[in-house]
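I have a structure here, written as structure tokens, and I will follow up with some questions on it.
Here the complex is missing one protein chain, while the rest keep their positions.
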Amino acid sequence: MEQKTEKHSHFPWSHVLGFLLSIALTFLAVWVGLYTNLSIQTIVALVFLLAFIQAAIQLFMFMHISEGEHKLWQIGKMIASGLIAIIIVVGSVWVLTSMH
Amino acid sequence: MFDFIKEHLILDDPLILGANISIALTTIGILFVLTYFKKWKWLWTEWITTVDHKRIGIMYILAALLMFFRGGVDALLMRAQLTVPNNDFLSSHHYNEIFTTHGTIMILFMAMPFLLGLMNFAVPLQIGARDVAFPFLNNLSFWSFFSGAILFNISFVFGGSPDAGWTNYAPLAIEGSPGPGINYYLLGLQVSGIGTLLTGINFVVTIIKMRAPGMTLLRMPMFTWTTLITSFIIVFAFPILTVTLALMTFDRLFGTHFFTLTDGGNPMLWSNMFWMWGHPEVYIVVLPAFGIFSEIIATFARKTLFGYKTMIVSLVVISFLSFIVWVHHFFTMGGSAAVNNIFSITTMAIAIPTGIKLFNWLGTLYKSKIEFTTPMLWSLAFIPTFVIGGVTGVMLGMAAADFQYHNSYFLVAHFHYTLIAGVAFACFAGLIYWYPKMVGYKMNERIGKWAFWLFTIGFNVCFLPQFILGFDGMPRRVYTYAPEDGWTGLNVASSVGAAAMGLGFVVFVYNIYYSHRYAIRETEGDVWDGRTLEWATTTSIPPHYNFAKIPHVQNIDTFWDMKQRAKKQTKKGQKEEGNYEPIHMPSNTGTAPVMCAFFFVAGFALVFELWWMAILGAVGILCCMLVRSVRSFEEDKGYYVSVEEITEAEQPFHKEG
Amino acid sequence: MAQVSNAGEENVPLEYKSGIGRLNIFGFWIFLGAEVALFATIFSAYFVLEGGTAGGPLPSDLFDLNNTIAMTLILLTSSFTCGLAIHEMRKGNRKGMLIWLLVTLLFGGGFLYMEVMEFIHLVHEGATIGTNAYWSSFYVLTGTHGLHVTLGIGWMILIIAEVMKRGLTPHTAKKVFVSSLYWHFLDFVWIFVFTSVYLLGMVK
């Protein structure tokens, strides 16, 4: 079990960085969505990309997902969750909009 | 209040009136016996509040057997109605309620708890653990399953059963079924679903974190593997069910518009969400069954499992594929050719990993030394019968052909061939196999074989003709048909088969009684010459702490391996004397059963929209949660089993050894 | 359970010190996986029913950019302060941890307050849970998230009380850590609520 926490016990660099990044990403998403003239598909793709990056920041910088004796299981579990989530959402929309 | 009861108690139907009376009498009888023999305290401290995974497992199995009976009686009633054309034994309304409760009960309150019971009983033993990771949650899981099951079952005498099929499709279940029946369905499943989800989490953590030293992932018994993968599927699939049920509950109680015909709701969304859970669900029940068969076949073939690693790979592949095939349940809904095509392919792809498993079982039998014990008979019968179920599944998976099979008896035959040959056979096999561990003696083999042959032959006589009925255009869920349809002969055959199955079940249950009276009690732990750790306990019924000393694992089939090595060293094996250390165990919980009683209250209240009672139930639940978290302030650390007690409990070993 | 032995190494954070602590934290990750599936299902309902706005006001007319950005920033900040609390905890600074937890709670309360105000406003504008499929799914999605926040607040209060009473032990540290995971997860979900409901709701 390796814990890398004690290394940065003086100043919470990773937290501050994560926080700033999150704020930046949020505003970036707002800007892409509301203040550009991209096509709607591009906007949807971009803002979701940004959302996923931000979610990853939460997981790694705030939630310490890569800690604990079973970190690989944890990370694997969350990746699988993400995959299932995408299947559920994209699958449902695809299937139900294909009905006439 | 009295009026409320009078209004909803079903008294106008002789069948149900009879059931009412017999339920009332049985309840009074049980209460009387408990009081007379002063068993209340025993019941409470030894069973209701227990956190011992073995006892929880046994309670699951008892409940499942009871539900098998209920679902089975439903089935027999349906078969009685369908035996001849234009029969008026059951009205359409009754028939509809009965097939709905039959399907729901068999899958959710029979198959699931039966398998969860076997997992609970066997898995911690197989991995050499003292209990599951979260014993409190385990008790909570059982009771929430149980209160959900009871809630669902009382519908039949109080207020009316759900009648929209176990799939409960909208709009029929919203605009077309005003009574409380559908609410019972929604809330009964909701409450028991919570229990299942918690069990899933519990087993993932148990298996990943609590294995005995040396038991690497690739040394885990196959049943443990299937439990692990099943638990992962549960963790991903049951939340979908939770949401789906909740949304329809909102539609029915709070006027939302998810699945309604009015105001933009989309009834097809229900089918979509239901099957996103529903398809993984059928693999949730069949994968542990595969695990059970793997254990039993390896044990009685006296041979190690063939292709252990590919078995695992195929498990993982199946579990992933199970999430991307759901549309095959509604190919006929009018999706585009592209959608149907993709989902046809993913569906048929499941045949590949399943085929690998099947051939590996055959490989296990190759160059083996088969002993035809009853658990082995059930497991062997599974192989050819399940193949029929599986390949017909692949036929259904071809969307263009499914337009002809859908909603026909071909489908009914398919899923009984998978559910019964896959799941019910595994339940019987697993129960007989682990029975000596549970109670200390084997079930009678001779009676067991009668039950086996009656049930399996009856099963084929019942469901094989149904494939043909499907080709002859007989739709499912019809309460009657006309003589001109030409379906009479095969229906008669089918009903005869069902009767034989019923008889087989009765013989099976009788065997429980018979063996209780007459079976020879076992004196040591290894009654079948087993291969995995559950057989390594010194006594035939493991003590509540399972292992006095946690075993060290060096191989797959650990216990077999240990025995082989012991044989080589000395004839008797080394005697491990004393040197016990006190064992830490969790204490019992009264909070969970009480909390689940409140679940029941809240669920019942919502069924009838009794808001005050619902609030009462909710407050009760919250209080229990609060009590629980305040209790854990005290760092409830359980208790220690003393060395003397352990030495005492491990006695038989010394006598024998 | 007992057989999960204590890892005695010095630099192991408190919450991982006890066997039960490690079990609970790992179990909580598994639970979060289930939560992801739960929210994904609600999202799928939301996306499928997105067009069902007949007979009610349109979301793009009712959503207010400043309000949502404010809510998002509040929740983001609370996630940050919650992280700081864990940071302090790992330094063994009980007081610092408690302060940051309280700050987190304050932000959480603020978020809830804004959400409730928003709901009231929407209801006034004629968008109730029964208006149409769109608004039903809107309220269930944001409401489920809000309910989680409420539970999170209640839970954290209990844990703060416990830490005040018994100090930082492996037992309490584990609880703080698990509740922080929960809190970050709420922010995790909110990112997607913000993106798909509010932001895209205003784009369309």
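Quick notes
The first chain written gets the first letter, and so on, giving A, B and C; residue counts start at 1 in each chain.
Note that a contact is a pair of C-beta atoms (placed from the backbone, for glycine too) under 8 Å apart; a residue touches a chain by one contact, two chains touch by 3 or more.
Just so it is clear, contacts and distances are computed from a predicted model.
The chain not displayed here is annotated in its UniProt record as "Quinol oxidase subunit 2", chosen from "Autoinducer 2 import system permease protein LsrD", "ABC transporter ATP-binding protein", "Multisubunit sodium/proton antiporter, MrpF subunit" or "Quinol oxidase subunit 2". When the omitted chain is restored, the residue from B:I154, B:M348 or B:V527 that touches it is B:M348. Among B:K449, B:H544, B:H584 or B:R628, only B:K449 touches the chain that is left out of the view. Interface note for the absent chain: among B:G29, B:P213 or B:G489, the touching residue is B:G489.
Touch with the chain omitted from the figure is made, among B:L305, B:V327 or B:A649, by B:L305. The residue touching the chain not shown here, chosen from B:L34, B:I154, B:I383 or B:V509, is B:I383. In the full complex, the hidden chain is touched by chain B at residues 92-93, 96, 163-165, 169-172, 175-178, 261-264, 266-268, 301-310, 330, 332-334, 337, 340-341, 344-345, 348-349, 351-352, 355-356, 358-360, 362-363, 365-372, 380, 383-384, 387-388, 391-392, 394-395, 398-404, 406-408, 446, 449-450, 453, 457, 460-461, 464-465, 468, 470-473, 475-481, 486, 489-490, 493.
Here is the rule we go by: only the chains that are shown with their structure count from here on.
By count of C-beta pairs in contact, A-C exceeds the other of the chain pairs A-C and A-B. The distance from the centre of chain B to the centre of chain C, with each centre set as the mean of the Cα atoms, comes to 34 Å. The distance from the centre of chain A to the centre of chain C, with each centre set as the mean of the Cα atoms, comes to 15 Å.
Rounded to a whole number, the gap between the C-alpha centres of chain A and chain B is 37 angstrom. Contact of a single residue of chain A with at least two other chains is seen at positions 70, 73, 80-81, 84, 88, 91-92, 96. In chain C, the residues that reach two or more other chains under the touch definition are 22, 26, 30, 33, 37, 41, 44-45, 48.
Within the complex, the chain A residues that touch chain C are 1, 3, 5-6, 9, 12, 15-16, 18-19, 22-23, 26, 29-30, 33-34, 40, 43-44, 47-48, 50-51, 54-55, 58-59, 61-65, 67-70, 73-74, 77-78, 80-82, 84-86, 88-89, 91-93, 96-97. Across the complex, chain A is touched by residues 7, 9, 11-13, 16, 22, 25-26, 29-30, 32-33, 36-37, 39-41, 43-45, 47-48, 65, 69, 72-73, 76-77, 79-80, 82-84, 86-87, 90-91, 180-181, 184-185, 187-188, 191-192, 194-196, 199-200, 202-204 of chain C. The touching residues of chain C, when paired with chain B in their complex, are 1-4, 22-23, 26-27, 30-31, 33-35, 37-38, 41-42, 44-45, 48-49, 51-55, 129-134, 136-137, 139-140, 158, 162, 165-166, 171.
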